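Input: a single structure, listed below in structure tokens.
Excluded from the complex is one protein chain; the other protein chains are retained at their positions.
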């Protein structure tokens, strides 16, 4: 297990032991003045994004992390949060299924609207909210990624 | 190659030969009164969703499809649009990458907001639009899936 | 090994050491008033389902689990109980084989009866019983999952 | 594509062209006096089970199959109906997911009830029905497989 | 590593340290009156079969196993003794190769002799002996598995 | 599809069309004086073994094979009869399962009896018979492979 | 085989039959005034990049492609030129090996120089030249990809 | 985890704890007079290249490595820095994607320029620099590998 | 199937139909004055090596190949002769097994003798001969590959 994965495990354990929430952890991370979203902070605590220095230090102070752990939280991690290429967890699998079903549709519609290129997964933000609905509340996710045109050269 | 895959290939070829667009095909499919989105229609023409009877017939009339092909378009297909478990096409791969990076974040935040359960990929709709931006236009995707709680029994 | 997997291992060891049964553990889990089935409780103890608070505390009291372990039992787990995509254990493999053989049959008959959609694996319950039979007793499994129609939009 | 797969494809095409149903095909197959279930007949027409001679001939007469095709329908097929080890079709995947989540539970409960052994996937029958429900109808599946004890020798 | 795998490792180490043989271990296991074969006992000690209570206790007494270990030896194990789907060890690979080469032959001849069905791997026994031969002694393996006919229903 | 696979497919089709059996085909192949077993001949017709010249010609004469096909039957084939590394057909899978469960047992007992080495899959013969049994007839398979000791050098 | 793959195959065959070179084809493609590099044009003819309209028409005129083929050349293709995830061809494998060996080095040095982010494979150009050398000429490849910083949000 | 992987982990941890950079570590490694590039040294510290004796000793003196660790740094390592055949980290994946997209192009152009052969990944050097650009700085990578012609014999 | 694979298939068929041998084909290929070995020529005819122009033309004249086929034989092929990553054919598998068993030994001994580097598979020749032996003739293979030292830079 990598050092970063051990840190994630430690944070998740502390979150359970202290009855913290991801939103609560986000507030805590932003205590030093940053304005990171709950999506970014959760991904960071899950070991997929680095935290800015001040944010990492705020987290470290609250959770009694070591200096090394605070520095480790600022490193760009080796990304990839899933233990298998096809995820087994049903919640996560549904997203994989959407790509399996809609992958060629994404491709067709983005090319039609923008031409040859991709939606960036780097210059990207996303938001996850509850969408109230009489027939049962819904998960609403909005994604926004910069269109990057293929360069012809 | 399955019969449905051959039909997809035929439609894509006709689209190219006749300079049609996915939006244009959507209008054509909706000519008989249905109000399907460009996202659903594109997925259907890509072989991932069935078309309602009237819509399939409208399509068949315009593209000179055989009776069998019109009926085939109404069948629930064997879904899965990608030739490999990890997609090789860069545009589609970026979506796979988002799941690889954000999969555990999706899980954490949905459980925090809703409790144990998933976002449905069946009672689901999505929309893909251009989001104008001075630093370069963006691809905006909104997804809405019903939250389904795990039943305890 | 994840914290949850270690907890499963601990519980299985205690079960063996104390000569407990899954039915006995179910009674114990339900001691605080819940009415969970042996199927759900076994899945929970195997690390695949969360336990409600009272049930987890009842279990913890009986098995001397730590506060953290009691809380951990209430978290939605990262699901997936098998070490390989194709299970090697013969008992479990037979179920995989049934899907391999009957998968397209399930699909054909559900679509014929209900139209396009799926059987939910979330709004789902199942029951496993002995079915006495002169030619040798049988395993009787009943599954009930809500039909979820694909939304056309 | 194997000869048997081509035959399946031909039958599925005829079913679509002639607006037949799986229940209708079952009646047709049983016309010569057999009493096969819709589950078995669908699996047979999907290329996963052989038909008895009279049943195959009844089918052949109705669908104008060749003598070779009628004989081919009576051969035990090379079983396995899915193109990938992990099925991509969402309806079929849900069954795979159930095994992934409940596999160790099936194992635990069958061993507790019967001792060491398995549920046969050969001396097996299953039934798929609609289960009416105010909150939305459900898919009800009952499986019955003979328990086979491991022989100690 | 599972608890059962650790127990296998411990037994194999004791076997080496004490210069025991599989036949000797079988005699030891049978000391309490059981009449298990060397094939079954070796498989059990390798973690693939449970031992009956008396046999496990006889083993435990001889090898100074703990009470937990003696109980663990009586549990039906999660079967599958090989670290990879295609075995790398040459001795074991040869058996895999025989299935790769003769798999369709097994299928053809069993169906011809018995009709549709399988040879049980559960109601099964096997025996491995030396077959003296002037051109070099041979390994003689006899397998006997109950024929299980597919039920038509 | 390779030329040899096409020949196998042709022979299997002729076998079905002419109501031949593997034993009957073996007699036919041996008409020119060879004494090949049903196991070897079936494997050969399944594309896994070459036939001797006289045997191939006898077969060709009976089944009206072309000169090329008769010669092709005499070539050592590219062996491997299964479309996937883990076989999906239940009859064949049971043999795979036996290796998964008994692989380390085979290894342990052969090394104990013979020392370091393997059972040859080349200097090998096998026989498959019906073993009558009141509790249900059994499949009896005997395998005999030369022990090959690892050379130390 | 997809329509685009068939077009690639046709172009490669024409290239061989007419003794054309990739540089020659590039000149031909640029005949209508575009200034595409040999790297981009070769990738396009290999089915991995679209050609601009004028370039595709110039190519079509020279190689007698159909109108459909000329339009097909202008479509963003489903990218991925290799038949296996790990390439078997030695020339291509060496590039895979470089990533296997230097992948973590690329990551370390790009993060050190630029911070968290990636080198774009979309806003990317590359050039392949002969580098004369007394000890044997060398292949010189220069790659230039825009650095894309991960957005924190 | 191999001894070499543990050494890499230790060095990476020291680098973070002491706020060192790869360029700084390179200077340190070269303190004893060697002139290794930052690319080679980073690869070595990442466990993919051996260090010359003097360089390893310089490193060991600075980082308080044991004698064994200093010797271990001089061993040719078992190369391969990535945990999966298809890398999940987005930065590294982009390089994999380039091979997937441009693999056949590399092959075509190298064969056209040099004939049959490969670019060596052994007699190879590479350099990674920042390329200033008004539209956003770029990552510039130059690779130089000796062309190795296939020997005809 | 690629054009080159079809050519291989055609040549193998002609070889069988005309009772040619690989040595005979080598003589034929060398008729125009080249001195290629049977190993190189067989690999070329199997689609893994290009033939020089004169050799390809000599072959074409003898086997009535088309001009295109003669040119195709001169192209560096997309190498990789095996349908699966782990070969199923027993003769070829034995070589894979040797690498599995002796891979780390090759590495250890080459590094000890030569230092860090590899044996070239490009500047490589090999020879396969019969080695007479009273205990049974042996296959003798000699391989000679240039040692390529890793460049430190």
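As written, the chain order gives the labels A, B, C, D, E, F, G, H and I, with residue 1 at the start of each chain.
In this text, contacts are C-beta pairs under 8 Å (C-beta built on N, C-alpha and C of every residue); 3 or more make two chains touch, one makes a residue touch a chain.
Note that this is a predicted model, so its numbers are computed, not measured.
Undergrad: Touch as defined at the start, partner being the missing chain; which of H:25, H:121 or H:141 qualifies?
TA: Among H:25, H:121 or H:141, only H:121 touches the chain that is not shown.
Undergrad: Please identify, in ascending order, the residues of chain F that touch the omitted chain?
TA: 36-37, 39-40, 49-50, 52, 75-76, 78, 104, 107, 111, 115-118, 120, 122-125, 148-153
Undergrad: For the chain that got dropped from the picture, name the residues of chain I it touches.
TA: 21-23, 38-39, 42-43, 46, 48, 79-82, 85-87, 89-92, 94-114, 117-121, 124, 126, 128, 130-131, 133, 135-148
Undergrad: May I ask you to list the residues on chain G that touch the chain which is not drawn?
TA: 86, 88, 90, 93, 97, 100-101
The rule is short, and it goes like this: only the chains that are shown with their structure count from here on.
Undergrad: When E-I is set beside C-D, which has more C-beta pairs in contact?
TA: Between E-I and C-D, the larger count of C-beta pairs in contact belongs to C-D.
Undergrad: Looking at A-D, A-G or C-E, which one is a repeat of the H-I interface (more than half the contact pairs shared)?
TA: Repeat interface, by the over-half criterion: A-G.
Undergrad: CA centre of chain G versus CA centre of chain I: separation in Å?
TA: One centre to the other, that is 29 Å.
Undergrad: Between chain E and chain G, what is the gap in Å from one C-alpha centre to the other?
TA: Going by mean C-alpha positions, chain E sits 54 Å from chain G.
Undergrad: Could you pull out the residues of chain C that touch at least 2 other chains?
TA: Within chain C, residues 39, 75-76, 78-80, 82, 85-86, 88-91, 97, 100-101, 107, 111, 117-118, 120-122, 124, 148 contact more than one other chain.
Undergrad: Mind giving me all the chain pairs that touch?
TA: Pairs of chains that touch one another: A-B, A-C, A-D, A-G, A-H, B-C, B-D, B-G, B-H, C-D, C-E, C-F, D-E, D-F, E-F, E-I, F-I, G-H, G-I, H-I.
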